[in-house]
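Here the complex is missing a single protein chain, while all its other protein chains stay put.
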Amino acid sequence: MGKTWASRLIIFTTLLFLIGPFFIIIFAGLSAGSSLSFPPQGLSLKWYLAVFEVESFRQSFTLSMFLAVCGTLCALIIGVPAAYAICRYKIPGAETIKLIVAAPIIVPGIIVGLALLRYLVVPLNFTVTLALFLAHTALVLPYAVRVVSASLENLRTDIEEAAVLLGCTRLQAFSKVVLPNIRSGILAAFILGFVTSFNQVPVSLFLSGPGVRTLPIDMLDYMEITYDPSVAALSALLAFLSMGIVFIAEKTLGFSRYV
Amino acid sequence: MSDTAVSLQNLTLAYGETVAVPSLNLDIHKGELVALLGPSGCGKTTTMRAIAGLMTPRSGTIMIDGVDVTKVSANKRGVGLVFQSYALFPHLSGFENVAFGLRLKRTPAAVITQKVEAGLELVGLSHLAERMPAELSGGQQQRLSLARSLVMEPKVLLLDEPLSNLDARLRLEMRTELQTLQRQTGITMVFVTHDQAEALALADRIVLMKDGVIEQTGTPEDLYNRPNTVFAADFVGFENIFKVSGNTASNSMVIASDTGELNLNYRSDASHLAWRPEGVIIGSGPHAGVVAGVAFAGNKREYVITTDAGKIRADVDASESAVQIGETVSFELPESSARPLREAL
Partner (left out) sequence: MVLPAAVFTAALFLLPVGILLSEGFKVGGEWTLAGYADFFSKPLNRTVFFRTLKLGLLVALVSAIVGYASAFCIVNLEPKQRGRIFGLVILPLMISPVARTYAWIVILGRTGIVNDAIVGLGLSDTPIRFLFTETAVFLGLLQLFMPLMIISLISSMENLPKDVIPAARVLGASWLQVFTRVILPLTREGLVLGGTLVFTGALTAYITPAILGGSKVLMLETLLYQKVNVSNDFVSAGIIATILIVMCFGANVVLRRIAKA
């Protein structure tokens, strides 16, 4: 069948273009030499190990982790009730509210970062870390609302009424019946938020101070100074981390439906 | 008063500006099995939701066991509701679904186990207690939902189209089961349906609704044989309904449809007259018509006859020989099987 061959070829070429570069990164990081090249000059794990020795990487990794975990949690804490209210009650101005909450996706991150720096950090004396935290929360919030809304839409409303008729208060009905049934949506929102926040660059670009930099920004800075394969190694490690998370999420939650 | 389980007084229910039910009055007696019957959109679900407390009435009173519960919230009313969609909790097993309400009441664990098992036994699901709702068939889900409401020992159990999601055979089966269950437990039940056969088969009393208003209430026999209005007659299978257009001589009158008239040799004071298909006599009589259609239905033949007053439906015993399409037959609309009707309430 010529047709299946052609279609395989198209898919293969596209995937090669999309994913091929990672393999190159992985191998470039395995270089035994001291400059970036492909194919690598000899194989060794030294750059993969070297990554862990760089103090600033460790610091910025910790910060990025903190932002991704806490920012996403915070976004869920305010996002889940919002999603619930939007889905269940005909609140006046729901469209406007949805638009406001979705704004951080549409407005370019670099502008957000700059705006926060100029009007929160500088005049109000917010610490950079706090500004980063707020910015990442705002950035993740739309994803949280959207993903949780999607799983709420799929949940019948009458089970809440059934719970109330069996003696629940509205709040109990939410915690005993709604929450357990949107658990996987919330988890998916968490993962999506985590990954988005962790990989975020533009928002954090201006929001950096002495010793306070997110990991991707730190990598960018590092690349400007040195050209050794450690950034390749770190990139590969991060790629593995994301892939691992997404793979597990896909197996357990069918994650791709929420993206 | 004491034998009234539910009493609705001047109940007005509205969604925003749309009034779905204007001023409803209805008493349901203890231990009664009442069918709320009516066409789609007539306010059956709305009424049920109001009784259960899921909807606040615009005005009027709801009494349960003689107590005014109009302002009591749904979780304290002690009313059970079986949803059309069953509304089982997808994350809980069958057992836990049934135990849900009891756990909220902080019932001792031993009592819960015993009650839930008894409840599951009653609906014949003991062996499937550990299954999740998604792993049960439609009929099993329906019974689980029933058990979940029953173990709460509600003062009244409401069922919203409990059988409509089932296939024809299962529906017949569940019909009997529901009836047996009601007899066993003696619980007051109100169920919604828009299937007149179901209402006739199951109910002690039928409440026929139209546009939020009760058109007629009565036993199945009452309603089947003695509908009072054109709407009620149409709903319970009087297929030939004519307007009495005028009395001519001392002992005859004219009935009319949109297309024409027929002269009958007796008179009536009613505004309309109606005949069931089996009440029409074919093969003899003062009128003539042309057979437009005939269908064999086992024990009978179903005719459609074109007459001066439009189409008439008639059922004839299948043992009599068939009249072919296009042939002319004589027929009669006898006084004995005519049901006098009012135009409306």
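Order as written gives the chain letters A and B; numbering starts at 1 within each chain.
We take it that a contact is a pair of C-beta atoms (placed from the backbone, for glycine too) under 8 Å apart; a residue touches a chain by one contact, two chains touch by 3 or more.
Keep in mind that this is a model prediction, so the values were computed, not measured.
Shown chains touched by the hidden one, complex as a whole: A. Interface with the hidden chain, as seen from subunit A, comprises residues 7-8, 10-11, 14-15, 17-19, 21-22, 24-25, 28, 35-39, 78-79, 81-82, 84-86, 91, 94, 97, 100-101, 103-104, 106-112, 114-116, 118-120, 134-135, 137-138, 141, 145, 195, 198-199, 201-202, 205-206, 216, 219-220, 223, 231-232, 235-236, 238-239, 242-243, 245-246, 250, 256, 259.
We adopt the following convention: only the chains that are shown with their structure count from here on.
Work out the mean CA point of subunit A and of subunit B, and you get 55 Å between them.
On the side of subunit B, the complex with subunit A involves touching residues 52-54, 74-77, 79-81, 83, 85, 87-91, 100-101, 104-105, 148-149, 152.
By the touch criterion given at the top, residues 156, 158-159, 161-169, 172, 176-177, 180-181 of subunit A touch subunit B in their complex.
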